[in-house]
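For this view, one protein chain was removed and the others were kept in their places.
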Amino acid sequence: MNENIFTTVCPGCSIACGMYVREKDDGTYDIDWRKDAVVNAGKLCRFGVRLSANLKAAVSKVDGNEVELSDAVTAAGNAIVDGAAFVSVGNTTCEEHLALMKLAESKGAVVNTGMGAFSSIPAECHSTMGVGVPLDAIESAKKIVLFIDPYEQYPLLVRRILASKKNGATVTAVGWKAVSLADDNKTIDPANYESELDLDNDSVIIAEINPSTDPERVMVLLNLAKASGAAIMFMKPFVNAVGCDLASKKTEQKSLDQIIAEINDGSIKTLVCLDSDLIEIMPDETAVREALGKLDNLIVITSRASAITDVAKIVVATEPLYKKAGTVVNAEGRALVGSGEGTDGIDVVGAMMGQPVGMYDEVHAALLATLGIEEVDERVVPEYEKPDYAAMDANPTAEAVETALVYAGGPFFWNGMVDDNDFVEMNLDMVTASSLLKGIPARIVSDKGEVAIKYKVSDVAPGVVLSNVKLPMTTGMVTSVTVSR
Amino acid sequence: MAEATAAETTGTDEWQPKIVMFCCNWCSYGGADSAGMGRFQQPPTVRVIRVMCSGRMDPVFILNAFLEGADGVLFSGCHIGDCHYVNGNYKATIKYKFLKAMVNELGLEDERLKLDWISASEGERYAEVVTEFTEQIKKVGPSPLKPEGVV
Amino acid sequence: MENEEPRIGVFVCECGVNIGGYLDTQAVADYALTLPNVVHTKVNKFTCADSGQAEIQEGIREHNLNRVVVASCTPRTHEPTFRACCKEAGVNPYQFEFVNIRDQCSWIHMWDWEGATAKAKDLVRMGVARSRLLEPLEESSVPVDQNVLVIGAGVAGMQAAIDFGDMGYNVYLVEKGPSIGGRMARFDKVFPTNDCSICILGPKMVEVARNKNINIMSYSEVTDVDGFVGNFEVTVLHKPRYLDTDVCTGCGACQEVCPVELPSEFNENFGIRKAIYIPFPQAVPMRAVLDKDNCIGCKACEKACEAGAIRYDQEAIYEKLTVGVITVAVGMDAFDPLPHNNYGYGLYDNVITTMEFERLLNAAGPTGGHVVRPSDAVEPITVGFINCVGSRDVNENIYCSGGVCCMFSIKNAQLLKEKRPETNHFIFYMDIRSTMRGFEEAYNRARDLGVKFIRGKPVEITEKENGNVVVRVEDTLKGEITNVELDLLVLGTGLVPNEGINEMGAILKLPRSADGFLTELHPKLAPVDTTTDGVFVAGCAAGPRDIAYATAHGSATAGRATRLLSVGSAPIMGITARIDEDKCVVCGVCVDKCPYGVFEIVGTNGDRRINVVEALCKGCGTCVTACPTGALEQSHFKNDQVLAQVRNVFQYGGE
């Protein structure tokens, strides 16, 4: 009777909370709280606590049949042709991402991180967009403006913001839903952010960039930060989104929408996804499934079973994140390594381009060079260059909705998880106007279909049906709907 | 409809609490029926939920009733010694002790939770218990746990 | 069926004007139709009438209903009716839900039309919410063993045994004492006819002994009962008599020679018995019994016994029986005035109890039928009787002993007066309760004989030097206080539960009422049934009653039990506890909580699980409450079904 202990990070979002995994003889595992972890002292949110139930290991497959890993690797190696597109949004280590970049390069392509905003915004802004402020700095801010709902989207930020309040900070939330810890909840036209928010050097802006983020909004926030001197932190839905961004050649990338468009117009025939499930990530699930169906080859290298592994032509299954050797860079820019020593993920990518086993050290060294550090020390946040950027022209439209389902992503949303607690939120007026009954699911209808789902009465903006889970009738991050009993 | 007129004159503007009451099948539910048989009038504030035994009275039910917005919760079973199921009502008293202590510590008014034994023959007493409890709740007012917008 | 989309029909009863006159039934029905899954509603004049039931069945057919909600009177009277109605039309009876808007709404809010209507809507909404979650259930059955156990061989138990035996069922008649016969064997005469008690009981005892189907187990006790209706596993302890009952002839030679003299229990401790003795002359079985606690081991009896029946080394035997049904007839005790010295009993020699008087009066008793007073063995001239000793008394027992003691005193005064007309008799009473046939006549006869009735509760008893006792009493009819000097005072002691009743109740899992007697299933409609299926109660175990009443009960238990025996199977209710083994963590809390022993932990280590013996479950749901995981559920009262009601008490205001 023996147990293996792995120190690792939670793959739920870009905070990268420390945890340790207790793996039993039979390969099952349990998560536990690593209280000395520098990120969040071992505190975990619902996603992390339930990790072992949430994440299912992937199985190698070719044409839907289970195969040995080596056979899947061979099949993948043969199927990856020149002109293939590569996606890695940041759900794995920097080293694996770098290895994939090498593979892509050998096929004359780049690896897309899926963050459309990065492609549309000048490169000198990327560092600011990628690496945020240290989490400790949130606690010592004097003013915090939230463009996210920390409770649902990034639950582990809650304690940081609460700490800041204890230290005397005021918190303003701008968004669809009143955030209970905020001193002030506002709906502001983006044109008036600067005048209404009154920020300065001691302020921190917390917002999000995800694959569906409108670059115009990012520009507005960058301008706001620049004009006020406030620090800005963009949270990302993926654990290593920052690391992948740092490692990537950003400007040449395509957004996920572009990739889907190119699949649809036939210019992409082969797609390689590294721990990135487009079906889960993109709001219009049916459209993505349709597009993926048009590919000649969909090759998925991944550690976990998900929607995309069911439809992929080739699945190359790698070890779970907690077992992997490698580096993850979280939202603060802090580089973290776990105690895992597995290099399957890198070795399979190497094998696909005919590289011998043992590439890990090489890519790790390359990563350190990219990050500009000598060794990974989780207690030290590396210094990142933050070039001054020019204010950009942005013409964001004030977001107004009639009656619309609006997605606010959270760990469960981005990881495609459902559980019994799935629900949407709307305000009391909407509930009574729609004659909803207590305890009876609401019926939400869009052009594409309908669902019946539990609802919760919250302080949400009029006309908004807010959801943290994906519903199979949406067309985008905002979908026009009707609500009835 | 003389009754309607009567209702209008009884001052319906006054706030009427909503009380959730759990009754065991054998005694208290029978007591409630007996109150009807005897036409013992009482305020229409109580919503009775029938369970087989007061021992079935799960603290979850009572806590949930409060969270739903109950201004008061009554629960009732056979008199001690008369339990149809040997000693279910005795077990209920223990749960009640815990629950009562819990509700008190939580800061809900003590008056909002009450256990009373009512036998199947005690229709008049049933009406008295309901009437008195309603008055008691009217004095303490609406529950602070009542969610916004529910009636 | 379970996953079928609910299609609910709501039927609102006007009950003539009983409901319709006090709340807006049409508004309730209209409201119900707005609720999810409700596809049909109808207001009936009388839902329970044939026409109303036909409307339900028509609704089920026309709208393809799979659930029915009736808002009318109370499930306590009408649930079976509507369940049967639903079943006939193809809806599972457990998917019928009753909403009480008459007894618990219209009748109690008669002057609040609006309030009653609003409440009725709430109740219907709660009912519909519960109905949505109701699951179809099947009632199952278990086979019934054809053997019968009767516990207690007093007159009630004997009657039950005879009836069972005559019907052809094998009966185990277990009696704690060395002979059957019970209390009645000790009475002199019985009211109101003044028949000689043993003269009428004796033949019945013989009848029991002769009945081939009755297996008398005297000097035996039931120590454990496991199992459930139709399949009870009974352990009987046969106490050692220290003699071979097959060899003993009941000649009594042993008791002649035994040198140890002890007070005779049969004679209420007047007179003596020996350490080895025959309980009484008419005992069945007519066998001796050796009281080992008091035996000095002289072995005189062994020498005297020509049959050679004595066995000093005999040991107790535990016998296991399997029976299908059980009649409990463990009888009663008379109230004991000794601990509190009620009316000077225990302080003054010439204060005795009715039972003692009964033995003194008995020709076969210790005095040969001469009533003498204890202090000087003189036959008394003035005798007083106090009724309600230990009953109708807030300090002792509040209940009335059913008129039994009133009649006792009347009978005894009358008997002595008839025997010795020179005697004077006073009966001190609160009320004379002569309720049954012939009782009032007996009362009148006593008055005609000159027995004096003084309505009043004596306040003080004093003893004079000559041993006479003086009763100080307010004659509440005259309104004056008098002192009555008596040669002998007899206390009309009430009936109390048998001392072993708590133990018996625990063994059989039967609840006791506040008066300490066993509780019948229903005092009016199921007077001999109990809350444990297959266990019936007869005679004084379930309350004070006279011989006729007890005998009738004995027969009644046989009748009720034969329903199960003759069919050969017993139904098991649908509302029992069930366990979800995936959720169960085998914490075992339910094992301790269940009063019926439904649960047991079986298996070892990782395979441990809770075994649920559904047939034992009475459906109280206490275990479900105790279960912390929610793995245990009570069918038809599942957690989510009850919570659905709780959660539908309230609604958003805009509806």
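For reference, chains read A, B and C in written order, and residue numbers begin at 1 within each chain.
Methods note: contacts are C-beta pairs under 8 Å (C-beta built on N, C-alpha and C of every residue); 3 or more make two chains touch, one makes a residue touch a chain.
Everything below uses one rule, namely that contacts and distances are computed from a predicted model.
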item: Listed names "Multicomponent Na+:H+ antiporter subunit E", "Lysine biosynthesis protein LysW", "Nucleoside ABC transporter membrane protein" or "Formate dehydrogenase", matching UniProt entry of the absent chain; value: "Formate dehydrogenase"
item: Omitted chain - touching chains that are shown; value: A, B, C
item: Of B:Met37, B:Val60 or B:Val140, the residue in touch with the unshown chain; value: B:Val60
item: Chain not shown: contacting residue from A:Gly90, A:Gly114, A:Pro155 or A:Pro190; value: A:Pro155
item: In subunit C, positions touching the absent partner; value: 583, 585-589, 592, 601, 604-606, 608, 626-631, 639-640, 643
item: Where the unshown chain meets subunit B, residue by residue; value: 58-60, 63-64, 67-68, 87, 90-91, 93-95, 97-99, 101-102, 105-108, 144-148
item: Residues belonging to subunit A that touch the chain removed from view; value: 1-3, 5, 7, 20, 22, 30, 32-37, 40-46, 48-50, 53, 151, 155-156, 158-159, 162-163, 180-181, 379, 420-421, 423, 454-458
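Keep in mind that, in the parts below, only the chains that are shown with their structure count from here on.
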item: B-C or A-B, whichever has more C-beta pairs in contact; value: B-C
item: Centroid spacing, where centroids are CA-atom means, of subunit A and subunit C in whole angstrom; value: 71
item: Inter-centroid spacing, subunit C versus subunit B (mean Cα positions, whole Å); value: 31
item: Distance between chain centroids, defined by C-alpha means - subunit A, subunit B (Å); value: 51
item: Sequence positions of subunit B contacting 2 or more other chains; value: 149-150
item: Subunit A residues counted as touching two or more neighbouring chains; value: 428, 431-432, 438, 457
item: Touching residues (chain side subunit A, partner subunit B) in the complex; value: 428, 431-432, 438, 457
item: Subunit A contact footprint on subunit B (complex, rising order); value: 147-150
item: Of all residues in subunit C, those that touch subunit B in their complex; value: 21-22, 74-76, 100, 102-105, 107-116, 118-119, 122-123, 126, 509-514, 519, 531, 575, 593, 595-596, 618-622, 624-626, 634, 637, 639, 642-643, 645-647, 649-654
